[in-house]
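A single protein chain has been removed from this complex, and every other one stays in its place.
Up next is subunit A:
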């Protein structure tokens, strides 16, 4: 039994916002790491968590300056917690950036995908792809014939803009519908469907469960 199981069992309505945020952040991090495509940017959640981290840092700095030996044990706990939060966010951001870097042009040109990025991620992606293009251009593309200089060429049967593989297999655990009942999952393009109850673990194509994950009826593991 790991922390996710414990978190999953807790009823979402009676626990305080802080705990729920941690649970959401952990879930967002796990999902982001295992999903093949980028997921919507959790703006509200990030804002709350960052705000709390800021406060916590202030608190720690405040208490360190008073340097009371009795409070130092509490401080260590606070700092450890802080480091863990920072790690979660860092890893979360980095895995998003890794996806953005792998398919920069796809993320910038495909409107639904682009809408999932945060403001600063779009800036980063735009700047990065400009840089790369300029680098290619000055290295060799500049001397190419006019017609071959593009990076988003779709001629010759090969699309130069590559996207993530949405049919990759993922491990998923059912969380149940609003009342905890099993939910129906249809695999798109086939006549296969299955019922996913709370706590069930499946290996399925990402494309089949992305809707359920988005609605919070299932989580990736």
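As a convention for this text, a contact is a pair of C-beta atoms (placed from the backbone, for glycine too) under 8 Å apart; a residue touches a chain by one contact, two chains touch by 3 or more; residues count from 1.
One rule holds for everything that comes next: contacts and distances are computed from a predicted model.
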item	value
Protein name (UniProt record) of the chain left out of view, among "Origin recognition complex subunit 2", "Phosphatidylinositol 5-phosphate phosphatase, RhoGAP_OCRL", "NADH-ubiquinone oxidoreductase chain 6" or "DNA replication complex GINS protein PSF1"	"DNA replication complex GINS protein PSF1"
Residue among A:127, A:169 or A:201 touching the omitted chain	A:127
Those residues of subunit A which, in the complete complex, touch the missing chain	50, 53-54, 57, 64, 76, 79-80, 83-84, 86-87, 89-91, 93-94, 101, 120, 123-124, 127-128, 131-132, 134-136, 138-141, 143-145, 148, 151, 156, 158
